[in-house]
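This report concerns only the one structure given below.
One chain of protein is taken out of this complex; the other chains stay put.
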Amino acid sequence: MKTPGMLFDRLSAAASQQWTLYTGHAFVEQMADGTLPEAAFRHYLVQDYLFLVHFARAYALAIYKGTSLQDMRAAHGGLKAILDVEMDLHVSLCAQWGLTPEALESTPEARATLAYTRFVLETGLRGDLLDLHVALAPCVIGYAEIAAGLAARPGALDENNPYRVWIGEYAGRDYQDVAAAARQTLDDLAARSLTENRFPHIVKIFRQATRLEADFWQMGLTLAD
Amino acid sequence: MKTPGMLFDRLSAAASQQWTLYTGHAFVEQMADGTLPEAAFRHYLVQDYLFLVHFARAYALAIYKGTSLQDMRAAHGGLKAILDVEMDLHVSLCAQWGLTPEALESTPEARATLAYTRFVLETGLRGDLLDLHVALAPCVIGYAEIAAGLAARPGALDENNPYRVWIGEYAGRDYQDVAAAARQTLDDLAARSLTENRFPHIVKIFRQATRLEADFWQMGLTLAD
Amino acid sequence: MKTPGMLFDRLSAAASQQWTLYTGHAFVEQMADGTLPEAAFRHYLVQDYLFLVHFARAYALAIYKGTSLQDMRAAHGGLKAILDVEMDLHVSLCAQWGLTPEALESTPEARATLAYTRFVLETGLRGDLLDLHVALAPCVIGYAEIAAGLAARPGALDENNPYRVWIGEYAGRDYQDVAAAARQTLDDLAARSLTENRFPHIVKIFRQATRLEADFWQMGLTLAD
Partner (left out) sequence: MKTPGMLFDRLSAAASQQWTLYTGHAFVEQMADGTLPEAAFRHYLVQDYLFLVHFARAYALAIYKGTSLQDMRAAHGGLKAILDVEMDLHVSLCAQWGLTPEALESTPEARATLAYTRFVLETGLRGDLLDLHVALAPCVIGYAEIAAGLAARPGALDENNPYRVWIGEYAGRDYQDVAAAARQTLDDLAARSLTENRFPHIVKIFRQATRLEADFWQMGLTLAD
């Protein structure tokens, strides 16, 4: 009998070095204790908005590549969550700095934004739905895991931590459910087209994607363009 | 000064022979006067459901290929209209014949369904957004034009015409607005990337797509698989 | 231990009805005994030239989707065989009717040409390399099987059979080797990403592609546009 979320657990174990660097990145640690400079968070958040534009494109690609209405409707759920909910959160957080949606959209993409997003999209076009979802997983599932870890720390959700909204959002029930569904999707797709021969190939995708996610934190921390 | 809907008008004029065969097809005529055999309409409607699955994929592709959030949100409107509205209409109409959504989805695709849908999708992948929307146009805009024409005939919307629901749906304000927006999209995309050198190329796409749409009526009329 | 060509044999057995209609089509029978009208063969050959243009695109897509240099070089072999050899054969055969390459390329595509080629290409874009090669198989491997069957019949290769060149070409060692390599490719790809859960999905692709190939013979026989 298989455990739910099994493929994700195998992947993060196989890429444990990259996974640890990503989930334990200094950017994350500094959100937990509130020491992250606002400029770093702001740089991150603006780039994350641009990131979400391309993630919406990735979910649209998942709809296109679906082999059943069920596949398509599941991916459509992800697309709507980004376009109708997650991006609005960014817009409202960025409004406090006087940034309009137009200003956000016209900000040049940092290297780290461009590298991860195009990698995900191209991986999905080159391969199949499993390849695409494996490339998305470090983001979708990783954020839930990171935020749940941070939320459990004493003081992380205290009123005086400026990052409590971010932590609370991704540690909250709604987003944790999204991540749980993403784990299930990986298992479902694995049941369709994953053989042991193929496993090293998807580990490689997962490892590259995780590294690119850690680079995204680093971009925020160093204000890199 | 350019007239709204100009590109569509140029395309349908350039492919007038195919356009007339499509919009004046016997299937359509027989819907207007109510003489279309129910078996033909039913065969058409079931295949049209399968068609819509692929059209939803085409709108997802348009989101993926968008170059701005505005492009993406516009295509998302089209996707939602298919997945959340148009397919439900088919499901409710087909329910009268005892057909479940599962039965619809598992019906084998007729040649005409397969030919048009894959042509549209592949055209969009090979080319750009304009190519994709030109391939979609005979369906999206053509249905509005056909239904408006039928609705204007005496008796077409009478209670005893079994096809009044279909005619009323596509002749109605909501769908006419969808078609008007599709005309505008064509003009907007033309302003971006249409040169006179390219015009013959998109006429070819439009002509092929229109012919494949006429084949779709013919498939319904002859119950072809 | 697995038998070489195993996947192809499983697929053609699972789609045996469509396979028989395709490989035993009247067009083929009439090539064997030389009774096929020249107009039918000519119509077929011109459309087959257009078909090859898209098949070259399909092999280019296989290069793009390759996950190793070995994958890419194998697909490149297929591409070169089409662009540098097979299309030249068509050009030289069509020259006897005064048809130039330009005239061939500008001939409108028949429905059957369009339907099969776009199905193959879109299947490859939607799915992975296995999906793409399964969609190609009825053509690539089927032609070798058909021609070998015809060549074994008394008189099929006689000098007075106008179709002996076609039969000899596809029954010859070079093309039989191409087909054997295509069988091996299917087995290699299956070892990577075929599970029993997925088998019905690729049977569906194979069945649709085989039906579209039979339609291609029928198009030749009836001079359909």
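So that you can tell them apart, the chains are marked A, B and C in the order they are listed, and the count of residues begins at 1 in each.
In the analysis below, a residue touches a chain if its C-beta (ideal position, glycine included) is under 8 Å from a C-beta of that chain, and two chains touch if they have at least 3 such contacts.
No experiment lies behind these values; they were computed from the predicted model shown.
Asks: One chain isn't shown here. Among C:7, C:28, C:56 or C:205, which residue touches it?
Replies: C:56
Asks: Can you tell me which of B:31, B:87 or B:125 touches the chain that was removed from the display?
Replies: B:125
Asks: Have a look at B:25, B:43 or B:65 and name the one touching the chain we're not showing.
Replies: For the chain that is not drawn, the touching residue is B:65.
Asks: Of the residues in chain A, which ones touch the absent chain?
Replies: 57, 109, 111, 114-115, 118-119, 121-123, 125-126, 208, 211-212, 215
Asks: Touching the absent chain: which residues on chain B qualify?
Replies: 64-65, 67, 125-128, 131, 191-195, 197-198, 201
Asks: What does the interface between chain C and the hidden chain look like in terms of residue numbers?
Replies: Its contact residues with the unshown chain are 53, 56-57, 60-61, 63-64, 66, 68-69, 72-73, 75-76, 79, 83, 101, 105, 121.
The criterion applied here is as follows: only the chains that are shown with their structure count from here on.
Asks: What's the farthest chain from chain B if centres are computed as the mean of the Cα atoms?
Replies: Centroid comparison gives A as the farthest chain from chain B.
Asks: Can you report the angle of the rotation that maps chain A onto chain C, using C-alpha atoms only, to the nearest 5 degrees?
Replies: Chain A sits rotated relative to chain C by 180 degrees.
Asks: Averaging only over C-alpha atoms, locate the centres of chain A and chain C and give their separation in whole Å.
Replies: Using C-alpha averages as centres, the distance is 43 Å.
Asks: Find the geometric centre of each of chain A and chain B from their Cα atoms only, then give the gap between the two centres in Å, rounded to an integer.
Replies: 36
Asks: Identify all positions of chain A at which a residue touches two or more other chains, and write them in rising order.
Replies: 64
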